[in-house]
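Complex shown without one protein chain; remaining protein chains in place.
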Amino acid sequence: MADDLLKPHELIANIKPRPPQTGWMDTPVKIRKGMYCYASNPKSVAALGFPNAREWNPLDEDWKLPPNWKEIVFEGMRERLDRFRTFKVFMDICVRCGACADKCHFFIGSGDPKNMPVLRAELLRSVYRRDFTTAGKLFGRLAGAREMTLDVLKEWWYYYFQCTECRRCSVFCPYGIDTAEITIMAREIFNLLGLNIDWIATPVANCYRTGNHLGIQPHAYKDMIDFFVDDIEDITGVRLNPHLNKKGADILFITPSGDVFADPGTYTAMGYLMLFHFLQEKYGLEVTWSTYASEGGNFGFFTSHETMKRLNAKMYAEAKRLGVKWILGGECGHMWRVIHQYMDTMNGPADFLEEPVSPITGTKFENAKSTKMVHITEFTADLIRHGKLDLDPSRNDHLVLTYHDSCNPSRGMGLLEEPRYVIKSVCNHFYEMPPNTIREQTFCCGSGAGLNAGENMELRMIGGFPRANAVKYVHETHGVNMLACICAIDRAALPTLMEYWVPEVNVTGVHELVANALNLPGQQERTTDLRGEPLPGMEADDE
Amino acid sequence: MNVNYIASLITVVVLFLIAYVGTQVVGLQVLFGIVIPYLALVVFLAGFIARVLNWARSPVPFRIPTTCGQQKSLPWIPSATVDNPSTTGGVIARMAVEILLFRSLFRNTKARLKGGERLSYEWEKWLWLAALIFHYAFFTVIVRHFRFFLEPVPAPLKWLQSVDGFLQIGLPGVLISGFALLAAVIFLFLRRVFIPQVRYISLASDYFPLFLIMGIAVSGIFMRYITKVDVVSVKALTMGLITFKPVLPETVGGLFYGHFFLVSVLLAYFPFSKLMHLGGIFMSPTRNLANTSREIRHINPWNYPVKVHTYEEYEDEFREKMVEAGLPVEKEPATGTSQEKE
Partner (left out) sequence: MDLDRRLRQRKKELVQKWFHAVIETYSADASRFFANQKDPFANPVGRAFREGLSGLFDHLINSEQNDPRQIGACLDPMIRIRAVQNFLPSQAIGFLFDFKKILRKDLGDALEHPDFSDALKRLEERIDAFGLIAFDVFMRCREKIYQLKADDLRERTFKAFERAGLVHDIPQANAEKDHYH
């Protein structure tokens, strides 16, 4: 933004930068720095066998598209209209009532009208009308139809990579029109043309080969777990013996690789390890991790349905190979959208697994009896409810918490009370943010759906502003200093967001809090939390 | 000035004039009183059914409801049985609340900071209210018009008419629904014009049906209260149509034909427009599915096998390193490093 400085006379003309008052169809897209992600690395595109792998730059005039790109777009749309009733119905029934217009975090932050969910969808609908409807063919512009051009494609690309598929608009839509669904279709079409962004394509390529987005190989994964074991021993005096790739374990545990490799998710990973150790010591439950299925997250979901399925297949395959009873899933947002709403359909039936039952409490997880995968906050909430954990919440007394509902578990699942119950059981100071910013109305972190890159920082800060604003409110009114969440993208994105808008607030996963409170059998007196910060009343011991 | 609504307004006025002039000057009563209404009805029915069948032809590959409340999970956590249904009954309730009460539009809560940081909440539901009035008034008006097509008029219709006319003023008695419809449609139009963000997204195809309905309402109100159309003749005409023995009473005027033509246009236009939301709302997979995605396996009819990176391929690539790190493997390495394991 700073490098397109104006000349003095332009500057004067621009003192009032009132944007053009032209209709949206007549306002061509301007791709701005800080608002888009870099184009995908051709190596990653080729590794997945996607078409049109080449170097390209979104700022260039020429996107090096295949010569028949319009035909590809048309065929891509036709195929998806035939496959997805959602897409077809959502193309037809919008009445443009405007209920969604001011519900998108990107619009609220940027004021860019094309970030209104209705208009974001109209970008595609306008082309749909012209190519697939009688009214559009007959009446053109009057029916809201327009021709597919390179400018339109660029506009699509820019704005469908400014949607985090959070589904907040869908909550307010009288017909349940879900922009996420439309964005998903648009991104599938981009992949047919080789127009992905690197922040998605490279993790997908990595995940395909090494089992996780970061491309971490099995031995490094094990080293990292070993390091956690050392750290936990320093803090608690207890030596853990976690299982990796263990055949015959009771449960397979899968979490996003971000929890294992990126702060502050690493503390959440330590939390899982301590919980599993406690359950093994007390109740003999064996939980294994896997290096092959070492990624719960699924950037394939941001690529195409097919890619999502390709990456997700590892979960059931590994559960089958290891011969576990059922699968437990860690804290992650879109991972859970995929598991809850797609996995069983795509890669099931999981008839080689048992219907999940907690061997400790005897609770049958009826809601997961077909997919056979349980969310860890469902599992832990059940343990706490039955008094099976030995907890000392005072070890979290230095924290004043609020809880950020991640988009996917709240609007694609309805996992609202479980994490709250866990947090309230392990912490004494908890305050909710205002009601229209939590639960099904939660605001996105602004970095979901593969947009948590570095180069689009302005976009992320703008998109996350409504969330940060609500955090700031509870920080100012209740002294909140810690933001809890159950999503690995949140744990990667929110610290950055907080650093810009509310630097006094840190970010944590829920199971880090659980582990802080959890008394391990045979532990020494705990003087620090998992981050090595002295506990309240223990500061003096350091000196 | 905006070409979208000007064009729509002009179109509706022209349509009305075509019917008026067509019947009063050219004498095309047969066309506007018999042919076009029949055609419009056929287009409406065939178009509507075709559109719905077309939607139904595309499968729902995944169970992806938008969940707007607590899921059903552990028995001691109360679940939102309507906003996040887990049973067919719950889905029916959710759809009913959505269709009959516009649940989602009602969701707009609005917070306000009052002095200091104290929060308060306000009612901000004009869109919801106007939409509700509009649809219910329209519904009542349509049902009320059934009396033109039924002989004898069934009792419930008479009751409806007396409820509608509860104000008991004027002669003929004022029926609330017609005026409510007109008021709501005018509100919805003004909202489109005066709220910039809504004006920005509005197409000609958003204004056109509003003007069409406005035209229908205004001409209807004129006939009933001002020109006092000959109801007996009108009923003769409509009964003729419904019994397939069309007649064209001389005493039916141009205003009626204008009204009747606009209704015909609305019917014929319906299947090709956003008005199909009437059918679509029932078909929306984010609303009409129960959130039982993990409980009951949903079948995708076009689910096809994909290329995956198997564990065997993975182990083949990393076997040495895995063995070195003490990770269990399926196949021992071929040579050399095997003693390093254990």
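Going by the order they are written in, the chains are A and B; count residues from 1 in each one.
Here, a contact is a pair of C-beta atoms (placed from the backbone, for glycine too) under 8 Å apart; a residue touches a chain by one contact, two chains touch by 3 or more.
The structure displayed is predicted, hence computed values, not measured ones.
K.L.:
Which candidate, A:Y283, A:F352 or A:Y500, sits in contact with the chain we can't see?
P.N.:
The single option touching the absent chain is A:Y500.
K.L.:
Which listed residue, A:V29, A:A46, A:I72 or A:M224, touches the chain dropped from view?
P.N.:
The missing chain is touched by A:M224.
K.L.:
One chain is left out of this view; which of A:V45, A:L65, A:L214 or A:C445 touches it in the full complex?
P.N.:
Considering all chains, including the one not shown, the answer is A:L214.
K.L.:
Among A:F107, A:F139, A:Y158 or A:F302, which residue is in touch with the absent chain?
P.N.:
A:F107
K.L.:
Who touches the missing chain here, A:E147, A:D263, A:D392 or A:E504?
P.N.:
In the full complex, the listed residue that touches the missing chain is A:D263.
K.L.:
Could you please point out the chain A residues that touch the chain left off the display?
P.N.:
Answer for chain A: residues 1-2, 4-6, 11, 14-19, 21, 32, 34-35, 38, 41, 43-44, 101-102, 107-113, 116, 198, 202, 206, 214-217, 220, 223-224, 227, 231, 261-263, 266, 434, 436-437, 452-455, 457-458, 461-462, 465-466, 469-470, 473, 492, 495-496, 499-501 touch the chain left out.
K.L.:
Going by the touch rule given at the top, which residues of chain B touch the chain that is not shown?
P.N.:
Touching the missing chain: residues 110-113, 122, 195-197, 200.
In this text, only the chains that are shown with their structure count from here on.
K.L.:
Show me the residue ranges of chain B that touch chain A in the complex, using the header's touch definition.
P.N.:
4, 7, 51, 54-64, 66-74, 76-77, 79-80, 83-84, 86, 98, 102, 104-105, 107-111, 117, 119, 127, 131, 191, 195, 197-198, 200-206, 272-274, 276-277, 280-281, 283-287, 291-300, 302-303, 306-311, 314-315, 317-318, 321-322, 324-328
K.L.:
Along chain A, where are the residues that touch chain B in the complex?
P.N.:
Where chain A meets chain B, its residues are 23-24, 49, 81-90, 92-99, 101-102, 113, 116, 118-119, 122, 133-135, 139, 141-144, 167, 170-178, 181, 208-211, 217-219, 222-223, 244-247, 291-292, 305-306, 309-310, 313-314, 317-318, 321, 339-342, 344-346, 348-349, 363, 365-371, 373, 378, 381-382, 385, 410-418, 421, 434-436, 439-441, 473, 476-477.
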